[in-house]
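Let me begin by presenting the structure, written as structure tokens, before commenting on it.
With one protein chain removed, the remaining protein chains of the complex are shown where they sit.
Letters are used for the chains, namely A and B, taken in the order the chains are written, and counting of residues starts over at 1 for each.
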Amino acid sequence: MAANGCKGRLLSLLDYRTEKYIVAKNKTVGVLYRLIQLSIIGYIIGWVFLSKKGYQEKDEAIQSTVITKLKGVSVTNTTESGLLMWGPEDYVIPPQGEAVLFVVTNFLETPNQKLGYCAESPKVLDGLCQQDGDCEEGKLVVSGHGLMSGRCLHRDENAPGTCEIFGWCPVERKFKPQSLLTNAENVTIYIKNFIHFPKFKFSKSNILETTDVSYLKCRYDEKLHPYCPIFRLGDITARAGYNFNDMATFVRVIGIIVVYLGLPLNRRIVLHQGGSIGIQIQWDCDLDKGYSECHPQYTFTRQDITASNTIATGFNFRHARYFKNSAGESYRSLYKFYGVRFNIMVNGKAGMFNIVPTAISVGSGLALMGVGVFLCDMILLYILKNGTAYRQRKFEGSQQTPENQSGILVL
Amino acid sequence: MAANGCKGRLLSLLDYRTEKYIVAKNKTVGVLYRLIQLSIIGYIIGWVFLSKKGYQEKDEAIQSTVITKLKGVSVTNTTESGLLMWGPEDYVIPPQGEAVLFVVTNFLETPNQKLGYCAESPKVLDGLCQQDGDCEEGKLVVSGHGLMSGRCLHRDENAPGTCEIFGWCPVERKFKPQSLLTNAENVTIYIKNFIHFPKFKFSKSNILETTDVSYLKCRYDEKLHPYCPIFRLGDITARAGYNFNDMATFVRVIGIIVVYLGLPLNRRIVLHQGGSIGIQIQWDCDLDKGYSECHPQYTFTRQDITASNTIATGFNFRHARYFKNSAGESYRSLYKFYGVRFNIMVNGKAGMFNIVPTAISVGSGLALMGVGVFLCDMILLYILKNGTAYRQRKFEGSQQTPENQSGILVL
Partner (left out) sequence: MAANGCKGRLLSLLDYRTEKYIVAKNKTVGVLYRLIQLSIIGYIIGWVFLSKKGYQEKDEAIQSTVITKLKGVSVTNTTESGLLMWGPEDYVIPPQGEAVLFVVTNFLETPNQKLGYCAESPKVLDGLCQQDGDCEEGKLVVSGHGLMSGRCLHRDENAPGTCEIFGWCPVERKFKPQSLLTNAENVTIYIKNFIHFPKFKFSKSNILETTDVSYLKCRYDEKLHPYCPIFRLGDITARAGYNFNDMATFVRVIGIIVVYLGLPLNRRIVLHQGGSIGIQIQWDCDLDKGYSECHPQYTFTRQDITASNTIATGFNFRHARYFKNSAGESYRSLYKFYGVRFNIMVNGKAGMFNIVPTAISVGSGLALMGVGVFLCDMILLYILKNGTAYRQRKFEGSQQTPENQSGILVL
């Protein structure tokens, strides 16, 4: 008898239990509920499945290597340095083909600097002086170029002077925009980008898999050659919305009158010179479509200009080349380089069908139906005028008076 | 009376309401529903909890610093430069211990270049000429090394010549594979990797916390020394599936007959030389298991070779060292460096038990049961032959004829 009861109990486990429903012949709530159902189904199919591809497992941990190579020569002609040839070994900094690289477009050379004593630049406010006492010996000039010797150098006795410093002499002059590297906008950059999605063991590069060597004579063009990995610098800046030569040379001059020691000095501040361009390589790979359908998308943006920000633009830095003369004494050439920085950023995700995210997408979508049920129940039971009757039918076995059959917050 | 009614209403809020079920003694649907239940529970426990650790809060925003240091010397012996010693300060570019570094394995030196006039390299197609008119004065040679002077230089009158250019002279010769840095595969790289998971305030490094200084005399080995941070370059390439010396020197020569000006020129293209190796450091930390159980995993892959891509491999760049002679004139040595680029990438995630993701995992898993209920209801009510009877019992109070009791899309 116990075994029999146990067997019956086990068998009853295999009975299917389905929820009992009350049919409320109310078209208002019925139509509302159907609309909610339809919009949830539409959301699941349209948004989750078609737009977001919710049936796919995603890999966003893209591994990427970028190797760059620039080609082209450029010329400068200055009164001091004469005619100079610039190859990629000179105008690309650093030269080893990194993803972040700087292309020199303009420079100011201060040749043959030696350690010694000379006048501080009049551009340095802290280095201005009236008499020797203004230059405290052994102190560094704030934002200056060296150590004060204690002497104040004047042209004539009444004019304001600058402190004598110990440092690399002569100090850098003011900048006169000159020495533009001609032809720099025709330089090409060859970007090799190799990517790997570890979850799917999928590797690809942005270079087409062809044996046609002439393919690498192409130039990138959105429509004609979208898979060409070679870009003209002038085209890149143009696609970012700027003219290469403007970016390289545009000088915005603001006259500011600096009143120092009662004397107005006319000073000019060079703000815009050079800039920073982002090259975004976007890989959105639907691996269900196959290997050959996974292609990079290139976008180009200027990165150093935001909505209304004007004081942060421009890009320059200094670099020194050291030499020794036959006596073994060091001297150097100081270069202030202006130019355009290119920043190659790789981003991507890959997706492939998998049953787990499909189930999660469907399940969480269907769970939303509960919100619809809750809403319609509230309307039916508490807002419509014959709600009490429905409540009595819905909630069985409640022996209270009608006004007590609240059932609020049943969910 | 009103207070009494209100109190009753509040008390009735504490009544528990449970859905009423119809028992359908149908074993087919019952078994199907139990199977769906079991597979969902299996999925929640097996996949969500054990495999994906769905009960953990995750931090994937790993912060990482990589410092590298290479050790070892290498020798080259060439007819031009004689015996040369190479230390890390020479063969590692850049030398400051970055995560992306280049190891020189081969080089071509063009010493003592000066700005001046000489013949363009015959490798540059645009620099070939028959007569002076082919070399337009003041124009840059496309893909060449300088500015044309207007003269065409011949060996003898009938042979094709090359334009005279103004540039760094003499121009680089063709490459003869030579000057291999011997012993470079025995160079060791010491990788210091410090990581931090900000969400859990968890920091660790890939170096064991030991006071035993002899630990740092180890060499990484997957089985013997998995936590050793010092790697032999030859071992790294071997683990990536390549031989270091092959990567450094292998030259693939393809003879291409270039027909230019009616004259066939036999040209050789050096394709493979150098390459790029990725060193992936993977941190998968289960912080529930404790600090000492969080270890890095190293994987090594060749990054510049994809499935069938042959034209993109290899890696080289040029670098110039500048000198001045006693007269103050500049000259330079141009180096074309071939080598292997190492790219250290750090990836990781940490997980720690948290009630919120646990609840979400369980909740969204259980929500999937709704799909099973919907499916079984459809079968029971519309596919099985006594579905009408079940429908009448399930949907109470619908006074229609049986064929109208559709209930389609009840969900």
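Just so it is clear, contacts are C-beta pairs under 8 Å (C-beta built on N, C-alpha and C of every residue); 3 or more make two chains touch, one makes a residue touch a chain.
Quantities reported herein were computed from a predicted structural model and do not represent experimental measurements.
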_Given A:112, A:210, A:343 or A:388, the one touching the chain that is not displayed_ = A:343
*If the hidden chain were put back, which of B:31, B:50 or B:75 would touch it?*
B:75
*Considering the whole complex rather than only what is displayed, give the residues of subunit B touching the chain that is not shown.*
13-23, 25, 34, 37, 61, 63, 65, 67, 69, 71-73, 75, 83-85, 87-90, 94-98, 112, 183, 192, 194, 196, 198, 203-205, 207, 209-211, 213, 215-216, 291, 321, 323, 325-326, 356, 359-360, 362-364, 366-367, 369, 393, 395-396, 398, 400-401, 403-410
*asked:* List every residue of subunit A that touches the chain not included in the displayed model.
replied: 5, 8-9, 12-13, 15, 17, 19-27, 29-34, 43, 47, 93-94, 100, 102, 115, 140-141, 143-147, 166-168, 256, 269, 276, 278, 280, 301, 303-304, 306-312, 315, 317-320, 322-324, 326, 328, 334, 337, 341, 343, 345, 347, 363-365, 367-368, 370-371, 373-374, 376-377, 380, 390, 393-398, 409-411
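The definition used in the following text is that only the chains that are shown with their structure count from here on.
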_Angle, in degrees to the nearest 5, of the Cα rotation that carries subunit A onto subunit B_ = 120
